[in-house]
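Every protein chain but one is kept in place in this view of the complex.
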Amino acid sequence: MEALLMFPALFLLIFLGFPVAFALMSVAFVFGYYTFGDAAFFQFMQKIEDVASNFILAAVPLFVFMGAMLERSGIAEKLFHAVHLWTRRLPGGVAVGTVIMCIIFAASTGVIGATETVVGLLAIPSMMRLNYSKSLISGTICAGGSLGTIIPPSVVVVVLGPIANVSIGDLMVGMIFPGLILSGLYIVYIILLCTFSPTAAPRVDDDEPLMPLGEKLVVTVKALVPPLFMIFAVLGSIMLGWAAPTEAAALGAAGAIVLTIAYGKFTLQTFSEALVKTLTVTSMIMLILLGGSIFTGVYAGSGGMSIMRDLLDAISLGPWGLLIIFLLLVFVAGFFLEWISILLIFVPLFMPFIRDAGFDPVWFCMLILIMIQTSYLTPPMAPAIFYLRGIAPPEMTLRHMYVGVVPFLAIQMVALLIVMMFPETALWLPEQVLGFR
Amino acid sequence: QEHKFKMATAWSGGPLTDIGAQAFADRVKETSGGRIEIEVFPSGTLGPGLKVSETVKNGVADMGHTWVGYDWGADTTAVLFGGYAGSFDSERMLHWLYRAGGAELHAQWRDEQFGLVAMPLFIRTSEVFLHSRKPVRTLEDLQGLKLRTAGAWLDISQSMGAAPVTMPGGDVYPALERGTIDATEWGTLWENLSPGFYRVTKYVIIPGVHQPTAPFELVVNKDSWAKLSEADQKLISDAAFYTTMNSWLTIGQEDAKALEVYRQEGNEIVELDAEVQIAAHNAGIAWAEKQAEGNEWFRKVLDHQKAFADLWKDANRYRNVKTE
């Protein structure tokens, strides 16, 4: 029964502000020593070695590095201009262009920070100049910038796969449609909003001369080549069967270096900046994973899993009831916790029930991934808003940001419902890419 | 006296849990009238799946269910107890273990080298050689074949010209489905149904020359073992024997049914040429002879197994009636 006390103890430490990774380890340390005595330290050592020798997790530093390099490569600027050649005449054109830009960029990196800061720095000044409503600007940047998770490749998937015991390759391919549905809904919303409420995004006085179509195409193709190259290196190599997911991440990392060199942006300075950034971000993620693994070991060893199982069995909600409860838990947790903790704490608990209920684990992981999207936007723990605060001009207030993300949260719920009601959105594509017949 | 034990396993479900670890726990509970309860933990919760013996030795778990071969990094002798390309078949393995002193040797080795109590628990019949994207019949077909495997077969298959790859378990399915690898071995026909390799590879290559048999084991922490009365220790050993024999019977029957499933799913069943089967066996023996140099335990067990094989050399003549 002591196992049940581990969670309150953990939350106490976390909410007092002790780093999440260390809070997990500390609680495991105390409870583990109490339950197992010295044997606890053997367990800790085994867990450390286990996490440190998990080849699949090598994709984490590789994707992080890819993002860190691309941030510094200068491909974003060219892409931004090219996209806007096509979207500027639409209602809310710059915002629409920003989301498209986010989709392309998200498809070439695996982390959310990289996408949001790069896109934000380009798009915010240009939308401010056109007098877009500040809530629309914030919402667009926050929601678009965090697409990196749901558009493959994604570090979140690399972490989620092993926890849920689901193939990372299946997840990477399966999330393509849910990711596009979600981002497509963002675009539809922006266009509708700006059509019916033009004050949100005043129309451009079109005094700029129109660029001839041929020239427009040349600019676009030139700008699209590098991101397409990245998308091919990672997703293409997985789908063509050239590389397993971790290997694909390495190809992407190499590709990012090549691109940076090709754009003349490669210096020892930027390279070493990217290396150190990669190291600290990776360590942060991996240490939480390690802490989580140690915590779970002690929790399971003191009988926590079976207590929880009995508890959930006793509620007897039926499979759909459980599913809804699970997703709600993730949503609520998303207000206070970041994604790794959410995955670590909840997914191991959910998966046995999901499998027993006969739900497809890949599909369920998609629903979790969409829910993780909300966690970026829901305050107080809202990474997307943190990144935005780092780059926003002073006249954009926190209030604008909080108000701005609400409609996008609603859209995420719509996307969740769509994927929930039509599992094929997640399951059809992997089926097509695979098979011997 | 009542006991509550924690059992670490290397499995996250499937037959190894259902008719192995969990069936054993259930049997113990039943025959002890509920006095002895064993909670079975999936792979990775108490400790890493490949390090169950260590988890048990250190007292994080009281007992564990694992494949002996996982410990070949600590001592290659593990391969002889876990089965490898040079092994005899499951029927002989059972006889070697239970009637020719193999189990005693195993227990002695685990005790001396690892400080653990050990006994057989669960046994596999011959595995599927490969679920493969390409048909493999001859030695030629094996050349450069990208097959995923683990353990001693990595070494042995490479010596036969294959290109073996190590890959984390979770990567195998997508790698196979997209052709990153050509083929994989896994478990027996029945056990391979649930990972679904047959959905992404056309050919089922038999028989499992890399693994003609695979005995699994129960390891028990010495302190936990000492807490049991002699009668209870006997109860545990009996339950392990009962579970092992049951697993053998169940797998035999389920494998036969599974082959039909593969046929219905459109798989083609390909049998390796006799030449390949013999070559794999010989490569296994050659590998073993090399390992025995400078490893006393390996030498001892290998000689013991060779003496047994020699005693049984005419068994096919007096046991098998030719019917086709």
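Read from first to last, the chains carry the letters A and B; within each, the first residue is number 1.
Methods note: a residue touches a chain if its C-beta (ideal position, glycine included) is under 8 Å from a C-beta of that chain, and two chains touch if they have at least 3 such contacts.
Please note the rule applied: contacts and distances are computed from a predicted model.
UniProt records the chain missing from this view under the protein name "TRAP transporter small permease protein", selected from "TRAP transporter small permease protein", "Binding-protein-dependent transport systems inner membrane component", "Tetrathionate reductase subunit B" or "Protein-arginine kinase". Touching the chain that is not shown, out of A:Met45, A:Leu349 or A:Ile418: A:Met45 (per the contact rule at the top).
Checked against the full complex, the one of A:Asn54, A:Ser133, A:Ser167 or A:Thr425 touching the unshown chain is A:Asn54. Checked against the hidden chain, the listed residues B:Ala107, B:Leu139, B:Leu154 or B:Ala309 yield one contact partner: B:Leu154.
Interface note for the absent chain: among A:Val276, A:Leu328 or A:Ala357, the touching residue is A:Val276. Mapped onto chain B, contacts with the missing chain fall at residues 50, 70-74, 144, 146, 150-151, 154-155, 158, 163-167, 180.
As for the chain not pictured, it touches chain A at residues 13-22, 25-26, 29-30, 41-42, 44-45, 48-49, 51-55, 57-58, 60-62, 65, 237, 242-243, 246-247, 249-251, 253-254, 257, 272, 275-276, 278-284, 286-288, 336-338, 380-381.
Basically, only the chains that are shown with their structure count from here on.
Remark: chain A residues 36-40, 42-43, 46-47, 49-50, 54-56, 161-162, 165-170, 238-247, 296-297, 300-301, 303, 305-306, 433-437 touch chain B in the complex.
Only residues 6, 12, 39, 41, 44-48, 51, 54-55, 58-60, 133, 167-168, 170-171, 173-175, 177-180, 199-202, 266 of chain B touch chain A when the two sit together in their complex.
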